[in-house]
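On to chain A.
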Amino acid sequence: MEDLRERVEKCLGPKGLVVAMTECRGDLSVEVPKARLLDVMHLLKDTPDLEFDFLSDVFGVDNLAFYEKQKPKKKPEGEETEVKKEKGPPPPRFEVIYLLLSLKRTERLQVKVRVAEDDMEVDSVTSIWKAATWPEREAFDMFGLRFKGHPNLKRLLMWDEFPAYPLRKDYPLEGRGEERHLVYGE
Partner candidate 1 sequence: MNQDPVSQVDQERLGELVTINIGPSHPAMHGTLRVITVTDGETIVKAEPEIGYLHRGVEKLGENLTYHQFIPITDRLNYCSAIPNNVSYEMAVEKLMGIEVPEKAQLIRVIMMELARIADHEVCVGILGVDLGAFTPFFYLIIQREEIYEIFEWYNGARLTNTFGRIGGVDADLPDDFEERWRELKPNLRKANEETEKLLTHNRIWMDRTIGVSAFSPEDALNWGFTGPCLRACGVKRDLRKDEPYCMYDQFDFNIPVGEHGDVFDRYKVRMIEMEESIKIIDQAYKLYKEMPADAPLKARVPKVIKPPAGEVYSALESPNGELGFFVRSDGSDKAYRIRIRPPCYMIYQAFNDLVKGGMVADLIACISSLNVVAGELDR
Partner candidate 2 sequence: MEGWVIAIIKVVFIWVWVLLIATVMTWVERRGAAMMQDRLGPNRAGPFGLFQPLADGIKLFTKEEVLPKKAHKVLWNLGPLLFALPAFSAYAVVPFGDKIILGGKEIILQVSDVNIGFLYVLAIGSLAVYGIVLGGWGSNNKFSILGGLRSTAQLISYEVPLGLALLAVVFVYGSFSLRDIALAQQGTFLGFLPNWGVFKQPLGFILYMVAIYAEANRVPFDLPEAESEIVAGYHTEYGSMELGLYLFGEYVNLVTLSTLVVVLYFGAWHIPYIDISKFLGPVSWGIVSFLILYLKVAFFLWLFVWVRWTIPRFRYDQVMGLGWKALIPLALFNLFITALFIQLSA
């Protein structure tokens, strides 16, 4: 695993394509700049040392409540406490995670891209892996992430006229959320 980390570092690092690298229970994930996603993917796929030639999955994550939840321990109810904000701008709200797999080496790698709420456009990787076709459509459907260059970006699971993005964290759990929560075509 350390080895893989080094190799990924060696491949992407010099070109400045690594924003951060984390490891959790043996799962290596590398965060890359959004603008150069396709370059990264090409590099990861074609570098002879890595050969991540299989795209396992693509999906979005909404980090709306993630960082707030992390910081303070739960306060007893009723007490109004201010959530202390960290310095600097808050991290972008959305994340797109690509699960890559190298068939030859049976190694897995998570590639992350952070997407801010005001610029929801990500390059589509369908030109590299067709496997991303539906997962990207689903990410669009569920989070409103827009994938540039996707051949047929429309809603997948929800119906076409559905006005909201249900997997976002602020989508209400009860009632007809989309009625109160119009975000479509904002």
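The candidates came about this way: all candidates are chains of the complex that A comes from, given by their letters.
Quick note on the criterion: a contact is a pair of C-beta atoms (placed from the backbone, for glycine too) under 8 Å apart; a residue touches a chain by one contact, two chains touch by 3 or more; residues count from 1.
It should be emphasised that the depicted structure is a prediction, and the values quoted were computed from it without experimental measurement.
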Query: Given the complex, what touches chain A, 1 or 2?
result: 1
Query: For chain A, which residues are in contact with candidate 1 within the complex?
result: 24-27, 29, 53-57, 59, 61-62, 65-66, 69-70, 97, 99, 103, 106, 108, 110, 129-131, 133-135, 142, 152-160, 166-167, 169, 171, 173
